[in-house]
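Before we start, here is the structure in question, set down as structure tokens.
Missing here: one protein chain of the complex. Every other protein chain is in place.
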Amino acid sequence: MNLIVKLLFLALSLTPAMTLLTWDGGVAWPLFGGITLLFDLNPVSGFFLLLLALGAPLVALPMLRLRSARVLDETRDEPATYALYALLLLGMQLLLLSGDFIGFFVGWEIMTWSSYLLLLRSPRTNLEGAQSYILFNLASAFLLLGGILVYYSLTGEFTIRAVAGLDTLQTLSLVTLFGLAFLIKVGTLPLHLWVPRSYDQAPDVFSAFLSALMSKMGIYALILLLTLFPEGLAGLFGQFLKGPAAGYVLAWIGVITSIVATFKAISQEDMKRLLAYSSIAQVGYIVTAIGVGSSLAIGGALFHSLVHTLVKLLLFIAIAGIVLQTGHRRFIDLGQLIGRMPISFFGVLIGIIGLAGMPPLPGFASKYLIYVSLLEAHWLLLLAAMILSSTAAFVYCYKLIYGPFLGHANSPEARVATEAPWQYLVPQIVLMGLLVALGIFPGWAIEILIDPVLTALGMTPIGAPAWGQLATAYGGYDGVVLMSVFATVFVLVTAIFFLLRGRMRQAGSPYDLSYAGEVPTAETPLHYGAGMGRELRRIPLVGWILNHSTQGFYAGLVRQIQAAAGLLSGLYSGNPQTWILLAVLIFAATLTLQSVTGA
Amino acid sequence: MTLHFTPVWFIAVPLLLAFLSPLWVRLRLLMPILLGAHVALFALALSWIPTVRVAPLLETIVIAPPLGIHLHLDAVSLLLVALFNLAGALVASFIWLSNRESHPFNAAQDRLFDSAQDRLRGRPAFILILLLIAGSSGMVLTGDLFNLYVFLEIAGVSAYALTALRRDKSALEAGLKYLIIGSVAAIFFLFAIVLLYLQTGQLNMAALARDFAGIPAPMQALIGLLMLIGLGIKAELFPFNFWVPDIYRGSDPEITALFSGVLVKAFLFVLFHLVFLLLADPTVARTWLMALGATTMLVAEAVALRQQDLRRMLAYSSLGQVGLITLALGFASEATTAGALFHMVNHTLIKLLLFLLTALMLRRFLSVRLANLQGLGRAMPLAAGLFVLGALAVLGLPPLSGFASKLWILKGFAEARVFWPIALILLAALLEAGYYFRWIKVFYAPEPPVTAGQPEGDWAYAPLLLIAGLLILLGVAPFLLEDWFVQAAKALLGRGAILESVLGVQP
Partner (left out) sequence: MLEFLDSPRVLHGIYLLGSLMLFFIGLYGLLAKRHLLKIFVSIEIMELAVYLILIALATSPGETAPILSDGLLTFTGMADPIPQALTLTAIVIGVAVTALGTSMAIQYHRLTGHVGVDAMTELKD
């Protein structure tokens, strides 16, 4: 019985892939009053459906083992989890396939509430986390609905297509409503409050889904927003330097988001929170690229979405495996897992290389496209800020590999942990393979995956001379060569390390640092990453960023609303005579008012 | 001999049954008959859809209007009557099925219902529910102002009695408070009727509609205000709805479900029926009614944020939805009216579901305070799941029916390019999410639940699952009832058609 449920669940997780492969022809579903939901597959939605089709089964597999054998807990609510996951996939497919705004909204909302209910399944979710998740997402949904209704009042229909001949006010209201809705969903500053909380508190495997796939729906929506206007961003509010002025604002939102989130990530003590802030930062890059709006930039944004999806799936699943096996999430409780969980180690290693955007992995290729597009637009200040943020990202990437895997094991569980179960390892291996393959063949990704989307958006395709090559006007590189070089160097360095290992142990002289004081043993609690980021607070701007958060603002808002509610609830007294008195007074007042004004 | 179906049945059958049933000795047969009456009348209402679609049905009693009295069955009153009987059937069957002793497959039924707990399942409750439905149906059907007052009082008296049915301290307190405020509302309304009669010499609504414009303007304002306050108290509009949370908190949740699902809807209909009839141009009152609706909605949704008792929370949520319906009806365009009628149906179904769930929770946990319901999802997984479904529907999230009706209303506003109600409705929905999801979070809290009461039999869930199924069906396929709602909106707004069909003249 249990096995059948699990197999059925895995089959359901393959539905996005099956939709992608077997879709032929549109589907229409009449709702009422002339509203018809239209579903069809186009290249843009196809690209994001591909991400979903890749990610859904890879997340589903480890969901089969949500609890470790150590924790005795009843598992009877698991069918509910599976059902909600299937609903979530259904909602996202509706969202991606729909050709009209109502279907889009339906999918958007099903995605929102089913993911919220999945979030509640985690015992770590607290009231603030759950409430901020659902309220921010519903605020986003209602802004979206508001935008849809404005769009409807302007065009008289719900079909998603370009509208011409809007005046400035109409354009501005559409852009504001839709833009705010989608920026909440992707989690840009200052609308990101819900992101770290929910990614942190969600069931560990589900965080991978939230970060890798659901944030991409916001990206999809932002790209869709551009298609509403005949000339994209360029046609909206004129030019700035060599790019669209409206996009310049969006690009700065993205870059500031990524800078702030990067520094926040560095100062985190908890693996999942670190990954959450890193997600915000990475999505910030994508938003910047969308802001640039040229074909190179959109190509870069799509490529980076693809890479970020793969990387975050890999990292979150690897981290979920560690949490499953050790029960710890903070860096200072872990360490020395490299020998015990070697595959997870490689997973995280490949993941951080992709995350940091270092060659030879495709993270480099996608960031390179974005840099080049910024250069083309002559937005050099933005380029500098983005390079600053992606350089700082190295620090947290380092923390991510050092913290759990190297150094001392700082908790009993970390000393005895074993490799994660196969359900966690299979997705990691698949993802590592995909990342390396994309690193070798960046040109393939551009020609096969991205160029059709660009063509559908009415932009010039980027093109690639060969599958192994990435080429832009500012130069390119050959993935095959690059990967070979790196692989060779890696093999060489590893070989030298193992050869010289025996000698390194014997190193030691009275002048060695470890003789200066106590000699740490394996039992001494010691963690190199502890307190990392604390010193960052002394840097002027960074310190200001780290010391401030939007949390206070939102908490204040909630307090104000609560206080207003308290005042109003004073009206609802329990005395019938007060009710009658109020009614009579209102009657008298209105009557007087009417006789005075003579209306 | 062929049976002649007339709209009188909707009022006569329940009244007759209600007055006969105290004479009936054996409870075992009586309950299914009382329950069956609602079902039969619901089926009867459905069978009338094709007829009413062609032309409204006028049932004259003794003399033709405007001298005699008549019942007016058009698409909108048929819709509401069907809804009321459905609600009555659902609540009665819930009470019947959730009584474990009178389980359909359990023989021990002819016992006395003496303890306070069981009083709800006894004969009086069923009789009073019949009376309540009869009164509400009468209010909706009647074409005559004084009969309206009579039905209003029938519904009112049965509501006061139902509130106090449990006869403990809080139920009696709620019943007395309800009776006082309800009587005051009735006096205001009666005063308005008296003034109308003295001014025009008419009681027939269509005739009044014809003659209303002839009344001097200050008198028009006075009559309008008296009516607004009388019906405003009953229909739970903002500055007159302070009684609602106390009454909803004190009475049994099964009964509250009927108040929120049936009674308020009947009064809202009466209010707007009179507004649309008497005022040749409904836009005169548009600003006032929309402002009332918007304030009701926002104030209620804000106050609900702080509630610690599920019954009070649902009471404020109900007020918020009433405000939304008023806002939409007040705008008086065809799309918003059709959407508002659809939302009435949805809200009735949703609030029935939520209040009946509250009843189940109350029996299991003996308290429905937020702090005591922690971990309810583990003790009553089905109830928690249905509560989530109801909450999603009331918030208007797809794919549930609340979404379709809210979208209809919003679309109506967007078509007219009036954007402030859209903003307020969406803001109110966000506030509403703020408290509904707080309760849902508590239901799924990891703490173990503390249950003290008896678990309910599974049969009690049957009507609830039926409601849930309807909510999903109407959400996915709202086109099933679309035509009916459009006809109903036309009937409600079609002042000319009513005047013509009753008086036989073009206005």
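The chains carry the letters A and B, assigned in the order they are written, with residues numbered from 1 in each.
Keep in mind that, in the parts below, a contact is a pair of C-beta atoms (placed from the backbone, for glycine too) under 8 Å apart; a residue touches a chain by one contact, two chains touch by 3 or more.
Predicted model, so just to flag it, every value in this text is computed and none were measured.
Of the listed positions B:Phe42, B:Phe126 or B:Tyr149, the one in contact with the omitted chain in the full complex is B:Tyr149.
Across B:Leu78, B:Val157 or B:Ala332, the single residue that touches the chain missing here is B:Val157. Remark: the omitted chain is touched by one listed residue; of B:Ser183, B:Thr295 or B:Ser367 this is B:Ser183. Residue in contact with the omitted chain (choice from A:Thr391, A:Gln560 or A:Gln577): A:Gln577.
Within the entire complex, the positions of subunit B that touch the omitted partner chain are 146, 149-150, 153, 156-157, 160-161, 164, 167-170, 172-177, 179-180, 183-184, 186-187, 190-191, 194, 197-198, 201, 203, 245-246, 249-250, 307-309, 312.
Touching residues on subunit A toward the chain that is not drawn are 574-577, 580-581, 584.
We adopt the following convention: only the chains that are shown with their structure count from here on.
The mean-CA centres of subunit A and subunit B are about 45 angstrom from one another, to the nearest whole unit. Interface residues of subunit A, counted against subunit B in their complex, comprise 30-33, 35, 77, 80, 102, 105-106, 109-110, 112-113, 116-117, 120-121, 123, 125, 127, 130-131, 134-135, 138-139, 142, 145-146, 149-150, 152-153, 561-562, 564-566, 568-569, 571-574, 576, 578-580, 582-583, 586-587, 590-591, 594-595, 599. Here subunit B touches subunit A in the complex through residues 177, 180-181, 184, 218, 221-222, 225-226, 229, 233, 239-240, 242-243, 245-246, 299, 302-306, 335, 338, 381, 385, 388, 392, 395, 397-399, 403-404, 407-408, 410-411, 413-415, 417, 419, 422-423, 426-427, 429-431, 433-434, 437-438, 440-441, 444, 446, 478-479, 482, going by the rule given at the top.
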